[in-house]
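Removed: one protein chain of the complex. Kept in place: all other protein chains.
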Amino acid sequence: MTNNINIRTKARTEFIDITSEIEKLLDESGIKSGICFLYVPHTTAGITINEGADPSVVSDIQRTLSKLIPNNLNYSHMEGNSDAHIKSTVVGASKTVIIDDGKLLLGTWQSIFFCEFDGPRHRRVLVKLINDGV
Amino acid sequence: MTNNINIRTKARTEFIDITSEIEKLLDESGIKSGICFLYVPHTTAGITINEGADPSVVSDIQRTLSKLIPNNLNYSHMEGNSDAHIKSTVVGASKTVIIDDGKLLLGTWQSIFFCEFDGPRHRRVLVKLINDGV
Partner (left out) sequence: MTNNINIRTKARTEFIDITSEIEKLLDESGIKSGICFLYVPHTTAGITINEGADPSVVSDIQRTLSKLIPNNLNYSHMEGNSDAHIKSTVVGASKTVIIDDGKLLLGTWQSIFFCEFDGPRHRRVLVKLINDGV
């Protein structure tokens, strides 16, 4: 079964910590060992795993990506959001996390972030949990 | 079983939409629920998922990556394609897409692109479809 996490972003660029929603889905599944597949079905958003303790980390990531890939270059695509498409390709739309002993094997400082690059919008993250039967 | 999609690129930099080839492999497999693993066995190419409707999106991505990672920097690697290797690391060689109800769970605007950064060449994308038995 594929689960949906629904997200309402509030700014053009915003990273939203979705770790606890994913952990809740994992708890409900009862899976002890397997893989968690995360997927963003949008072309101007992404998903990343990075530090959740200090919010200045994700603000530095957002600011530096916007400096490298500015909104106002001379792009061909006429919708004014080419920067968001490019960031989506750089950050990526699919990630996998290992499940062991009923938990996501995240590092001590890792959180999972939905990355909005062209908000505010309604967004979704797809979560598929696979049991490897061990 | 691992499938191969064979690609003949025609330019140094080129994004080629391979969504329909992957969908054909999925149809032939009969898998209803699972994961589609995509892998590029090359070090100067990549794979990305982004907008397929307006071709100016992928041309903006290619142009901006080439601006950030130009071909003529003072690189150590003597084959003249360090830029292509760096783009390969930034875009990535492996992606996963969720399969549900016999279909790839792509978003409305998403297509899957093979990314050539050092063509023209003969290239391959490996596709492995796994059935999660649900």
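Letters are used for the chains, namely A and B, taken in the order the chains are written, and counting of residues starts over at 1 for each.
What we mean here is this: contacts are C-beta pairs under 8 Å (C-beta built on N, C-alpha and C of every residue); 3 or more make two chains touch, one makes a residue touch a chain.
Quantities reported herein were computed from a predicted structural model and do not represent experimental measurements.
Student: May I ask which residue of A:16, A:31 or A:61 touches the chain that does not appear here?
Tutor: Reading the full complex, the residue touching the unseen chain is A:61.
Student: Of the residues B:18, B:61, B:86 or B:115, I need the one that contacts the missing chain.
Tutor: B:86
Student: Name, in rising order, the residues on subunit A that touch the hidden chain in the full complex.
Tutor: Counting only subunit A, the missing chain is touched by 35, 48-51, 54, 56-57, 59-61, 63-65, 68, 90-92, 95-98, 100, 105-110, 132, 134.
Student: Applying the definition given at the start, please give the residues of subunit B touching the unseen chain.
Tutor: 1-2, 37, 39-43, 68-69, 73, 75-79, 82, 85-86, 88-90, 92-94, 96, 126, 128, 130
As a convention for this text, only the chains that are shown with their structure count from here on.
Student: State, to the nearest whole Å, the distance from the C-alpha centre of subunit A to the C-alpha centre of subunit B.
Tutor: From the centre of subunit A to the centre of subunit B is 20 Å.
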